[in-house]
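One protein chain omitted, others in place.
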């Protein structure tokens, strides 16, 4: 893939060398996301951060990534204020909004909407999530996190053993990650979910084609026993037609320090796409795991910023200019970890 | 008019030389709005983008225009969060908000509210639309678009023949445009609307005084036959007291390629203040016109940005400084058209 000027709509666009290129740029940008250095490479550029479905965290992550490159952000987060309610087509919205910015990030509740939007857009569009369809930057940041966590243990992506736990039916993050994992060799995946929330067959077919070894079960303890990574997910309540139906699955698959210690290999990494539901009845990851150094969930958030920075610089063709206007941060960075 | 430090509240403030001055500055700013050049002329300045009525498109157009000049934007788009609900007067709101910025754009649902606000404001205020009263930047961008489209056909504003179509009773954009057209010579306007949505008498009087030739009818085909510009508008559903009443007018005046080809002179320009209602029952401009090069609706959006940039530079007195900090854009601008 030539990133330059491309829309980023799906994890399917990426082959292994694309991902290697993206991760190399991301690695190079870490001093900026970790607030050690400042760059003005995108000074004067404008991101249109268009969220037609609320998502504080993803919206701010994209916006902050653009600011960290020196660019400005214009945004919307209100479905109700959109001209869409006055009967405007996505095509018109795209044409008009692309008069106002150099690149657009779009989130929208309807599957396929971001692709339609991108076809009319006059500037590159990055999919920030379209319903239960795609959320490619989530998959990329998850993959980047896995790679980095494995590296500290001198392991590689090839040979990865991972457990995917929770709502594998509606969980967009898990779906996109699965697609990305198909690019690597000798991967084994343990799929752990309630029977009714099993991974859809289409994804099972993909995994089979890619030669990924899979197991499926409802048993957390067994599934997490011999893996490098545990990837927990939230029951996607908002995707259920019947919300009370969602409740019956909450809390079924819950990881805490006791279960972890009793079952996992040392240094098994714990991930979650966040937000995690910390209410007692759900509690996917117990708070007694906060002190566990293998809990990588907040490192994922950090990695999200740097992956989005890397995408912006590649799509706008400035990856090799970042250091030209770089300087050390001049304020007190007391970032606690 | 001396733009410097002035409030921009109404199209009535502008005489022909003011408009000429504004359009000359706008023309000079096009390399910036078209993302060929970047300037930092307003670096350090703050726009207070105060939208007390939702309008994603206009809000972002103003904000982007300010960003393109190097300035920062603080904004609100939530009626509910305003102190107005705690009983604060517009005067207080104006006094306080003008502590926070160098210039304010304000949209508010109440007619006359922006003028009241401006009287208390300590910084210049630009009207971003006050109910069905005024929206001067829309009229200015429409006029700028007409001028530019005519120029490509070696025509001038004097002698303009234009058809205004749709909701001429509530359509604020049409009202302001009509006022602006009164400044030019030998203008002919065909007013085409359902009987009940005819242009109010006060505007007819204005047009008569200015010596504008007018026809009024309900017949689209005849009205668009011998004009340079067709200006379509949306039925302003939200201004109707009885919304179901609005529905009966939807779809009555609908332009598509067949009607266009059968009736119009070659190169008749099609405009619309947007958003247009693309639902089947309304469909003011059919999607089969997308490929028609005379469809100028997205060029209007581009022109909106540059007109707003021009206003900001004139009101803040920096029009002659824009090029001092200018440089070429350093990122990939793949703006598709």
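Should a chain be cited, it is by its letter among A and B, assigned in written order, with residues numbered from 1 in that chain.
FYI, contacts are C-beta pairs under 8 Å (C-beta built on N, C-alpha and C of every residue); 3 or more make two chains touch, one makes a residue touch a chain.
Given the structure is predicted, the values throughout are model-derived calculations rather than measurements.
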Next on the checklist: Among A:21, A:67 or A:294, exactly one should touch the missing chain; which is it?
Outcome noted: A:67
Next on the checklist: Considering the complete complex, identify which of A:88, A:167 or A:302 is in touch with the unshown chain.
Outcome noted: A:302
Checklist entry - If the hidden chain were put back, which of A:55, A:132 or A:257 would touch it? => result A:55
Next on the checklist: What does the interface between subunit B and the hidden chain look like in terms of residue numbers?
Outcome noted: 4-5, 41-46, 48, 72, 74, 76, 78, 80-83, 86-89, 91-93, 95-102, 121-124, 315-318, 321
Checklist entry - So which bits of subunit A touch the chain we can't see? => result 35, 38-40, 54-57, 59-61, 63-64, 67-68, 70, 72-73, 77-78, 234, 237-238, 274-279, 282, 287, 290, 297-298, 301-302, 304-305, 329-337
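Heads up, the rule we're going with is that only the chains that are shown with their structure count from here on.
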Item to check | subunit A and subunit B: spacing of chain centres that average the CA atoms, whole Å | outcome: 39
